[in-house]
Each structure stands twice: as structure tokens, then as C-alpha cells.
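In what follows, a single structure is set out as C-alpha cells and then discussed.
Complex shown without one protein chain; remaining protein chains in place.
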Amino acid sequence: MNSLNTYLIISAFLFSIGLVGVLQRRNLIGMLISVELMLNGANLNFMAFNRFLTPEPVVGQIIALAIMGLAAAEAAIGLSIILALYRKMHSINIEQAQRLKG
Amino acid sequence: MDAIFKDPVLLATVVGTSLPFLSMAVILIFTRHNPMLSSRISVTSIVVAAVCALLNLAKVAGASHPFRFETAWMSSGNFHLTFGYYLDPLSALMLTIVAVIACLVQIYSLGYMSGDPGYSRYYAFQSLFAWAMMNMVIASTLLQLFIFWELVGLASYMLIGFYYEKFSASQAGKKAFVMTRVGDVGFFLGIIILTLGFGNLGIPDLNNAPGTGTITTGFITMAALLVFCGVVGKSAQFPLITWLPDAMEGPTPVSALLHSATMVAAGVYVFSRIFPFFAASPNAMLIALAIGTVTMLLASTMAMTTYDLKQVWAYSTVSQLGMMVMSLAAGGYFAGVFHLTTHAGFKALLFLCSGIFIHEYHTNDMRVIGKQGGRKQLVPMICITVGALALSGVPPFSGFFSKEAILGALNAQANPIWLFAGLFGAFLTAYYSFRLIFHLLFPKGGIEEKHAVHEMDSHGHKEEHHGGLFWAMAVPVMILACVTVVLGFAEHSLQGYIMAGGGAVKHASTAATGGAAHGVVGHELLVILGISAGLVGIILAWFEYGRKGASRNGFLSYFPPVWKLFDARWYMDAFFRWFLDTAIYSGLTSIFTRNDRRIIDGGIDGICFFTETGGRLFSFMQSGMLQYNLLIMVLVAGLAMLFFIV
Partner (left out) sequence: MDTSSSLTALAQAAFWITIGFTITGACIAVFARNILYNVLGLALALTGVAGIYLFLGSLFIALMQLLIYVGAICIAIVFAIMLSRPLHLDTPPRPMPKVVMAVAASAVFFIGLAGVALKTKWVPAIERSTDYSVVTIGHMFLTRYELVFEVISLVLLVAIIGAIITAGFSRRLSS
């Protein structure tokens, strides 16, 4: 179908959009969403390589599944941290969470 | 595992030497709050151990060569270390002595320690003590021996400091531990040197080493002297004497065990264990001979001034140990081992008898005990006299035979001074032991009748009340007394038994005596000299303490400075204290303290100061903004990527 590069560019784009979100959103949940986008970009990369390059197309799918599992774990932890932070600071603004600055 | 059950000797050894440990574990873990059960467990296990030891003694006698069971423990390059048992006649005999004496002492303790709050703890430590000592005896390598040697030290520390709420007891335990440790450092250095220079720590291999010519005499001298340091510490030889008299702070049965078969015997045992190795170095033997002689004379003089019942026997232990070391160093291998055997018997007897007096009159002072009617206690009085006769070397008691053997060994030395020192020691021994006996028998100013009657009443009452307890103490004492009476006649069979296995031992023994076959004095004359040395001592004691109208002060009281010197243990403790204060505390310690304060503490403080100041200086760069940090990171990563692809 389309060439490998198309997919790679798309995945790079998804990753970069996610990066913009992580770097710029002040809302922690927004950051989390952006991180999910980045993970998807990476996942897409694996799937593309799996489709075009590998001798066994099973490997990439297994990696993709593993990343999905990781993403689920990350979301669970991230959300629970957000909840805990909200209880402590009554805000989920990342710019107010700077107690470590001292 | 199968091998254990196929070989009866191995089975008996394993069972006998591991049961006490099990009993200690069980007592400490499960039955600490049930003293009755604890003592039963401990006594049962030690009785089984004694039976196993006797079995092994018989088996070894029938065997043509020593039993050796070993498994590999560590292996590094050419150096192989094994772990196992080595049962030759010597270790079988020693194992029997340890097990039997420990057994009798534990039975005795049923009476002596009854009602003590630490009853279970006492039996746990007794088991530990017996276990460590038995395993030390049958260790097959020097390192294994050293491990159990240290365990013996640990167990004796715990038992000496048994009444830990008493300050002097805990101090005495500490002293015993630290002073023996000084010697053990030397022992361990010796083991290291042997490992480096010889590469094999197996005891039979060590003993055969001098004959093969693989190592030089100088090396043997160095290694032997270092190992002898351990002997000095453990067997309380000069200059590490003073811990042993203090070690009577523990319960009396502990002293009996400590002074006869276990702790202090360990040192002499090690000496005899690697005797052929020692004997290959004449210089080491000479030094050992000198140390043994000095020890014997010093300790004998110390014993002449004290009024403490147990302390007299403690000093006499030191002097008898000195005598054993002398004998071994003079090449009298069998004489030394034989004296170790007989001494174990009669010294345990003496301590256990003293224990009965102490238990009865609640004092250690021989004058007070005598005044309160000590001689009315028939069983301990007769037995203690038997023990004292044996100690003084009066025929036909066991001490006579072994002392004669030692004098024979000293006689074979070219220099007569050793023989005269031995005879003088025998004289002093007889004097101070009968000084004690006459103090008990004929107290100054007679028995205080009223007091005595009262004591008799309470004693009679006690016998009704604690009959079993009294006999628990009396029976072991009587058994030991019988052994003391008959053991001497077994000299020749024992000699055949001990000398049967070891060609190396026999060879070394004849080599060390220097081949002076005829000796300084003839054999008959020697026997007469030996007996008369003892008898003169007894008669002198009779004149001063025994006969009617005697001054009961001793000839030493006419020389107050000498009395004071002996009483203060030749100022050895004072010297150690002074040495510690000046050299260690105010010298080394202050240097180390200064190093600690200035360099180590100061250095760390400096580092802390530097870190903190640096942190303060650079903290303005930290904004606390997570996203900016991340931004920089991403930017740098992206730029790096661009750099690499362009």
C-alpha cells in the first residue's frame, strides 16, 4: 500500500503533537492525554516496521500489545497521582506543583 | 548421609557431639521457662554424649589407624580446606574426659544450681560449652579447631559472667574474654602463616610435615610460637595468667568444668595435638619450656597467700597447666597428656567439693568455713583431701603417677634447672594445698560450737528437705574421688593406648628429649625426690597450720613485702592496668580520637559545608517548573538528532 515512510512521518507527527501538549499544557490531565498520544505514535512506529520489515509479523504486534498494557498502567498511576495531588493542593495546575524548589 | 549410619564410630561421634548443641537450642527456644525440663534435656544429652565418647574410646583402641572423616569445605587453587572429624587415641581420650567431666558437672549442678533464677540459661550455656569443647577436640583441621576454640571462649565468657547483675562477675567474664583474645590473635596469625607457607591445615598433615622436609625449621619455629600464643592465652600461661583466678566469679560447677576439662585444657590440648610439629623446632620448645616453668612457679606462689577456697584451686590449676606445658615442651608427650587426664579428674573433684562447702556456708573464705565446722561434712571433706593428696603427688593417688612421669621427662633434659624447678613446684603445690586442708580441718581457735550446732541442725534439716539435691552433688564427687584413686594405676595401659597410633609422635618425642637417656638423676632417686618434695610440703604445712599451737600464719607472713607481692599477683594486673592506661588509652587512643575528630569528622563537615554552599549558590537556576526542564531536555535531544543526521 503506502510506503513505510508515510507511516513513519505520521507516527513522528503524532509523537510531536503529544510532545507539544506535554510541554505546554498546564492541566495535568491534559498532559496525561498528550502522553497517551506520544505512546500511540511510538506504537504506530512499531506496527509500521512490523508490516514492512520484519521476517515475522507477530513480533511487532506483541510489542504493540505490551505497550498498550504499559499505557494502561501508566494511565492508572498517573490518574491516581493526579487525584492525590488534587486533594493536597486543590488544583491540578502543574505550575503550582513546585514545592521541591525549596 | 548413608555413610553416617554405616560406620558406628562416625555415628557415635556425630550423635555425641551434636546432641548438646541441639539441647542448647531446644532449651533456649522452647523450654526457657521450664527449668526442670531444661535441666533434664541437657543432662540426658550430655549422658548420651559421654556414652558415645566411651564407645569411641573403645573403638579407637581396637583400630589399627586413626579414624578420619572429612568432606571438602573450601577450595581455592592448590589450597583445600576440609571439614570433618579426626579421631586418634589422643582425641578419643580427650573427648571422653570432656564428656564425662561435663556430664558429672551437669549432674552436680542439679543440686548446686537448684532454685537459681537462671537455671535454664545455665544449662543452655553448659550444653554450648560441652558442644564447643567436644567439637574442638575432634576437629580435623586447625581452622575448624580454631572456630570451636573461639566458641569455647564464648561459652566460658557467658558462664563466667553468669551472674551478670554482679559487677565483678561481668568484669571477670570480660577480662577472660579479652585476655584470651590477645592470645588468639597470635593463634590466628599462626594459622594464616601456615596457610600461606604450608598450604594445608589438616592436623595429621601438619604433624607429618617436619619429617618430609617440605618446610624449614625457621618457619616451623615462627608458626609454632604463634600458635603457642593461643595456648598461652587459653591455658593462662605467663604473662596472660590473671584472667583465670578471676574466672571463679561464675558458679562453682562452672569453675570445675572450666579448670579441669574444657577451657584451660584446650590450650594444652592444642599443644599436644600438634606436638610433633612443635617438636621439630627446638627453639620453640625451649621458649615453651621457659614459659611453662615461670607460670608454674608464679602461680604456686600466688596460691600461698590467698584465703579464698576457689582461688587456691584456680592458682593451682594455672601452675599444673604450667607443669603440663613444661612436660610437653620437654618432650614428655605422654606425661603431659597423662597429667592433663589426671588433673582433669582431681581438679574437678576439688572444685566440686569446694562447691559443696560454699553451697553450705555461703562463703569462699577457708578460715570461716573451718570455723563453722567444715570438717563435719564427711563426704566433701574426705573427697577434698583425696583430691589434695593427688594434687600434691602423694602415692597411690593419680597425681603421683602423672607427676612422676613429668619429672621423668624433665629429668631427661640436659639442663638440671628444669628438674629442680619442677621439684620446687611440687613442693609448693603440696604446701599450699595442705595449708587449705588444715585450715578446714583445724581452724584457728577451734570450731565455734554454738554456730556449729546450729549449722548441724540446719544441715540435718536440709538433708531431710533437699536430700536428693545433696546426693546429686555428692555422688559425682564420690565418683571422681574413686577415679582419682584408681586412675594412676592405669598409667601403662594408657601409655600403650596413647602412643599406639602415632609414629610421628613417638619420633618427635624421642627427638625432643634430646636423647639424654640416663638423665640428671637416676630413676629410683627421682621417685624418692618426687615423693619427698610433696611430703616436705605437707609436713611444712602441718607445722604451720595443722599441729596444736601452730601460728596459722605461714612463714611468708614474716616477710611482708614478699607476702604482698604474692598477694598482688606479682603486680601483673597492676602492670596490665598501667600498660592499658599509658600506652593504649592515653597513647594510641588519643591519637585515634584526634584523627577521628579532626580528620574524619572535619573532612565530612567540610564536604557538607561545600555541598550546602554550592547548592545555595546554584539553587536560583531551579525554577520548580517541570515543563521547562522537560523542554530543555527535548530540545537538546532533538538538536542532537539533527546534528547526527545532517
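Order of writing sets the labels: A and B. Residues in every chain begin at 1.
FYI, a contact is a pair of C-beta atoms (placed from the backbone, for glycine too) under 8 Å apart; a residue touches a chain by one contact, two chains touch by 3 or more.
The structure displayed is predicted, hence computed values, not measured ones.
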Mind pulling the chain B residues that touch the left-out chain?
627, 631, 634-635, 637-639, 641-642, 645-646
Touching residues (missing chain, whole complex) on chain A
1-2, 4-5, 7-10, 12-21, 23-25, 27, 29-30, 32-34, 36-37, 40, 43-44, 47-48, 50-59, 61-66, 68-77, 79-84, 86-88, 91-93
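We take it that only the chains that are shown with their structure count from here on.
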Residue ranges of chain A in contact with chain B within the complex
19, 22-24, 94-95, 97-102
Within their complex, chain B touches chain A through residues 619, 622-627, 630-631, 634
